[in-house]
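All protein chains but one are shown at their positions in the complex.
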Amino acid sequence: MIVVMSKNAPDTDIDAVTERLKSEGFQVHISRGVERTIIGVIGERTEEVFRLASMQSVEQVVPVRRPYKLVSRDFHPEDTVVNVGPAAFGGKRVIVIAGPCAVESEDQVMQAARAVHDFGLSVLRGGAYKPRTSPYSFQGMGVDGLKILAQARERYGLMVVTEAVDRESLDHVAQWADMVQIGARNMQNFELLKAVGQIQKPVLLKRGLSATIDEWLMAAEYIAANGNRDIVLCERGIRTYETKTRNTLDLSAIPVVKQLSHLPIVIDPSHSTGQWNWVAPMARAAVAAGADGLIIEAHPNPTEALSDGPQSLNLPHLGELVSSLGLIAEAIGRTV
Amino acid sequence: MIVVMSKNAPDTDIDAVTERLKSEGFQVHISRGVERTIIGVIGERTEEVFRLASMQSVEQVVPVRRPYKLVSRDFHPEDTVVNVGPAAFGGKRVIVIAGPCAVESEDQVMQAARAVHDFGLSVLRGGAYKPRTSPYSFQGMGVDGLKILAQARERYGLMVVTEAVDRESLDHVAQWADMVQIGARNMQNFELLKAVGQIQKPVLLKRGLSATIDEWLMAAEYIAANGNRDIVLCERGIRTYETKTRNTLDLSAIPVVKQLSHLPIVIDPSHSTGQWNWVAPMARAAVAAGADGLIIEAHPNPTEALSDGPQSLNLPHLGELVSSLGLIAEAIGRTV
Amino acid sequence: MIVVMSKNAPDTDIDAVTERLKSEGFQVHISRGVERTIIGVIGERTEEVFRLASMQSVEQVVPVRRPYKLVSRDFHPEDTVVNVGPAAFGGKRVIVIAGPCAVESEDQVMQAARAVHDFGLSVLRGGAYKPRTSPYSFQGMGVDGLKILAQARERYGLMVVTEAVDRESLDHVAQWADMVQIGARNMQNFELLKAVGQIQKPVLLKRGLSATIDEWLMAAEYIAANGNRDIVLCERGIRTYETKTRNTLDLSAIPVVKQLSHLPIVIDPSHSTGQWNWVAPMARAAVAAGADGLIIEAHPNPTEALSDGPQSLNLPHLGELVSSLGLIAEAIGRTV
Partner (left out) sequence: MIVVMSKNAPDTDIDAVTERLKSEGFQVHISRGVERTIIGVIGERTEEVFRLASMQSVEQVVPVRRPYKLVSRDFHPEDTVVNVGPAAFGGKRVIVIAGPCAVESEDQVMQAARAVHDFGLSVLRGGAYKPRTSPYSFQGMGVDGLKILAQARERYGLMVVTEAVDRESLDHVAQWADMVQIGARNMQNFELLKAVGQIQKPVLLKRGLSATIDEWLMAAEYIAANGNRDIVLCERGIRTYETKTRNTLDLSAIPVVKQLSHLPIVIDPSHSTGQWNWVAPMARAAVAAGADGLIIEAHPNPTEALSDGPQSLNLPHLGELVSSLGLIAEAIGRTV
């Protein structure tokens, strides 16, 4: 940590800060510049140093270490691979997850699952608990939806990922599904993060709509610190001023996350663009940028979808997209 | 609702849309323009119309009604007053809530509570459950913290507002406190909103860091639709590109919310600015703009605070601020 | 400046950085921490240090000084007062500038000017050169517009502020007006900033739609470094994700700017809100927060305005607003 003192801070203030740091067990290096004195603080703890920000003549406290540890590449230099049945997130193969936004009926899920299977994919998505902006919108089928997903898994040999929205739904999801999704709106629902840290299922952690990459990795750290290290990150668009797309897909997060963390990262081009015909180009871009996977909304009949129809591919379009990804993956030495 | 068809949409597509709307029970008015046809849709339901967005040749679906109802001024033209003991949010008096970010000890809370009382205020804040960005930061004292707050209430005759972070903490908060706070990071934790909608305590609903005003009012609608209409909105800064302040305080939300909704609105100048010496000017601005209240962090000893010290006023500064607000309030026909 | 080396940077890399710094005339203090080495760099120049960011093992270069000098409070601790005739921006009196968005006709300007005069104000605004988003929108009356403003100045004894959009229009504006406005879209038109730095008229420098406070002060530094120190800053709303208001008025910029700089700051509640009935509360808030002035759009007949009608006050509303500001100003020891 570095403490920057304000211009012409009196010696008494500089002394007060260094005394307090020493009394708390830190080592201190003082550098007197032309206008400002800076204090290098050596020690493991950070909260105590940040607290100095409200002392007299302290202008700024600058961290020099990442706030996360378990999920950082500093701590764990090799790439982590998260296995969900046959799907190895973070391996050579780019994993494409697909399926409807919401579970609506057995028929709908089975049609989607068959297509997912036929296109050579291994992970099915579908929401049974739907966090919706409006209390008057369809809120999901709950446990009945989970059972339909489980049936699809049996019939087509697929892995299932679905969202949990609180401790109660987490219990059900952990029972019926293979991977638990934490949605963007719950990325800083710390009680839910703690709970998911205590189960033994892989987690798909979506980035919050306005979460910085550091906050996202801190959310992952919550899960890891509670015992669960099978975490896959998912970028799904961030909130910006641009309204043509539903959100702005931040593909630069791929190389940034790869540098800062050892966790795999997948991209959701459906929620971010919000329009089905923009999904394929962004999916291809994600693979080219080095994403470890994709999660794509596909529906047997998008114009009848109870949730997010406009951004859902129909099943033939899903098939075309999947087959177009192979050459891109190959171009960077991977497969789909 | 209005459906805008794309340029030169063929009649078959226009017919398909109008047929579908009619079959779902809507009345339809067609307006053929120079380049585009627009379809006025008359009916109460909106989801069905939005679903048309993925039909052939549909360019845009434009809502003409607000997505919220119970919290809208259209539905309830008079201002709502939310009573928390003697404090009437939405009345002539501007209610100033003050206290520490986190409950740390009995001594700390009692000092703060005495000051709050002595400065003529009636509502004490203090967090017992703290949603923190880092899993390694102080997470709050939990029920023990609530008990300390309740003691302070007894001793100084204050009302207490404190945050609930999930169903379990909500049960405790509802038992010990007078007003339940839903924090910014939980504004779209819909399960928590449903739960708080089912209790009989007033709610302080903070705006999410990147929530639009419409989403914020929809979150309030969740609470209202579940049965609890004693809702006070709280603007606490939104996330923007500017980093000098912790967040950007959106004071324009005051007149906007007053126009769209009948609910009272209070302002948090502490979390938004993130620096104690910017709190007073923004508090005064909030009152001048018509806020129904303020919520201000104050600590007996900010440099020792376990959370948010840099943005906390010390108690003498709190006193000075409160006394400076009276003339501002008077200038617009209110009191503090 | 501080150079933070990456974790476990080899000594050869640390040596390479320190050698380069020394060879460029900097003094260097090295602080070896638990994981990282930090290098304190002492010297006046900053560009050379930033350039190190691309050297091997350099993780971050952290500035400890402001990038601006002439406009910083460090350099010039006392408040600057900018005089525009009788109007002293930065003095005890809060200066209210008012007038139409665009000059449309002699009659329109004269009506507005008379009202401005009658309400006791001393500065008239009005655009003769209009930067418009669409090439098909009204682009302003040019020199003819400037002449109308000059007539109004003569008739009602007002000072005139109007926008220049390039060197050519600047020549005309400098000839006919008392204060030159640089608009938000030109805040980083550095050629225009240099030009306005070389004339002897006070400047009203609007903040860019997405300019940080540091970038805004750097724009002011361009003007000051070219010789003109009569600069008044103007916050007019920043671009955020919120769409209910045209932009988000960042009133926190007032205390932030006051801390960082000695320049006066005025607030534009018209462009930021984009709706006339939200102007008055935000104007009052600005005064309460410590603004040195306001700039308000007012039009004799807003529904006929060629530009920005929806956000313009009519003249009676302007009068009401001005008279409501007096008590607010008084509450903080100022006048209007």
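Assorted remarks:
Should a chain be cited, it is by its letter among A, B and C, assigned in written order, with residues numbered from 1 in that chain.
Just so it is clear, a contact is a pair of C-beta atoms (placed from the backbone, for glycine too) under 8 Å apart; a residue touches a chain by one contact, two chains touch by 3 or more.
Because the structure is predicted, anything quoted here is derived from the model rather than measured.
Interface note: of C:Asn186, C:Asn228, C:Thr245 or C:Ser270, the residue touching the hidden chain in the full complex is C:Asn186.
Among the residues C:Asp74, C:Glu215 or C:Glu330, only C:Glu215 touches the chain that is left out of the figure. Checked against the full complex, the one of C:Arg32, C:His76, C:Arg93 or C:Arg132 touching the unshown chain is C:Arg132.
Residues touching the missing chain, restricted to chain A, are 210, 212-214, 238, 240-245, 248-252, 254-256, 259, 272-273, 277-278, 281-282, 284-290, 324, 327-328, 330-332 (touch as defined at the top). Where chain B meets the chain that is not shown, the touching residues are 2, 4, 7, 29, 31-36, 38, 40, 42-44, 59-60, 62, 64-65, 74, 210, 239-241, 243. Within the entire complex, the positions of chain C that touch the omitted partner chain are 47, 51-55, 67, 131-138, 165-169, 185-186, 188-192, 194, 209-210, 215, 218, 221-222, 225-226, 239, 276, 302-305, 309-310, 312.
What we mean here is this: only the chains that are shown with their structure count from here on.
Computed centre separation for the pair chain A/chain B is 26 angstrom, with centres defined by C-alpha atoms.
Each chain gets one centre point, the mean of its Cα atoms, and the points for chain A and chain C are 38 Å apart. Residues of chain A found to touch two or more other chains are 210, 239.
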